[in-house]
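Only one structure is covered here, and it is reproduced in the block below.
Left out: one protein chain. Kept in place: all the others.
Our next item is chain A:
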Amino acid sequence: MTDFTEDMPEPLPVKQLPISRQFMRRIQNRWRQIVTVVPFLWLLVFFLAPFFIVAKISLAELAIASPPFTSLIEWTGDGIMTIRLVFDNFVYIWEDSLYFDTYVNSLKISVTSTFLCLLFGYPIAYAIVRSGPVAKPLLLFAIILPFWTSFLLRVYSWMGLLADQGTINNLLIALGIIDEPIRMLYTEFAVYIGIVYTYMPFMILPLYANMEKLDNSLNEAAADLGSRPTNTFFKITLPLTMPGIVAGSLLVFIPATGEYVIPDLLGGGNVQMIGRVLYNEFSRNSDWPVAAAVAIVLLIILVLPIMVFQHYQGKASEEQ
């Protein structure tokens, strides 16, 4: 065997970076790691930890103490640790029809509100996308404008508008359209008004962002191939705006299900939503374990749509 390596030219020396540059590189790499850790840390401290605390409380018993629940971990005399998980709170929620009915009612109201937001929000978003270069920023500004005013103030304004002696009834009576005031405040109708009004921007903005990306030549291509406008809407526009519909719907549905202020102020005692029940358990009854259990069940109900959302997001980003 001949050794060829002797004939081979010396490999060129790998060019070394100066020490200072190497040091900078290392700091940059480390910095990149730190940056990716931040969101995880954030979720851990502000989401996961509180969740486990609430889960822990939901598995405890009510006690006359401060805080008003028993500890899960108990130490018996001879240094043995026992963990006591109490599922009574969940059983209680399941057996008392008040809670079940309230969940169903909350879901009914939030699903209906989401649908109404979509029904009105979709054409609004579409119109904004199609509006001219002058009108578009103004219209978008108008959508965001309500956020400059306090949420509570806006709900109180609706109380003033909807009350028996409120603006709307007074106006209708003055115009001679009705004789007696129509009861609107403290009804489910008022709650729908409040939720749809409050959450509409959360529907419109994701829809707008989605529609803005749509190429108008797709509509023209459909027409060119013989498709009438309504058919084009259902075959082309609607499927392509599905990611926006899903995003907007979840942004409305999830907070609306747990909504507390709107049903409390506009629905009064007549509209039971789970947010109100939770508040009552927590502050009036001081029953933290049941309140925590109510919150956990609500979370489980809401996790499902979030998973649907994630699924669609994955699919949408795969397609575009």
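Just so it is clear, a contact is a pair of C-beta atoms (placed from the backbone, for glycine too) under 8 Å apart; a residue touches a chain by one contact, two chains touch by 3 or more; residues count from 1.
Everything that follows uses one rule, which is that contacts and distances are computed from a predicted model.
**Q** According to its UniProt record, what is the protein name of the omitted chain, chosen from "Cell division protein FtsW", "Spermidine/putrescine import ATP-binding protein PotA", "Amino acid/amide ABC transporter membrane protein 1 (HAAT family)" or "Acyclic terpene utilisation N-terminal domain-containing protein"?
**A** "Spermidine/putrescine import ATP-binding protein PotA"
**Q** Which candidate, A:N105, A:S227 or A:N280, sits in contact with the chain we can't see?
**A** A:S227
**Q** Since one chain has been left out of the picture, which residues of chain A touch it in the full complex?
**A** That gives, for chain A, the contact residues 215, 217-218, 220-228, 231, 235-236, 239-240, 319-320.
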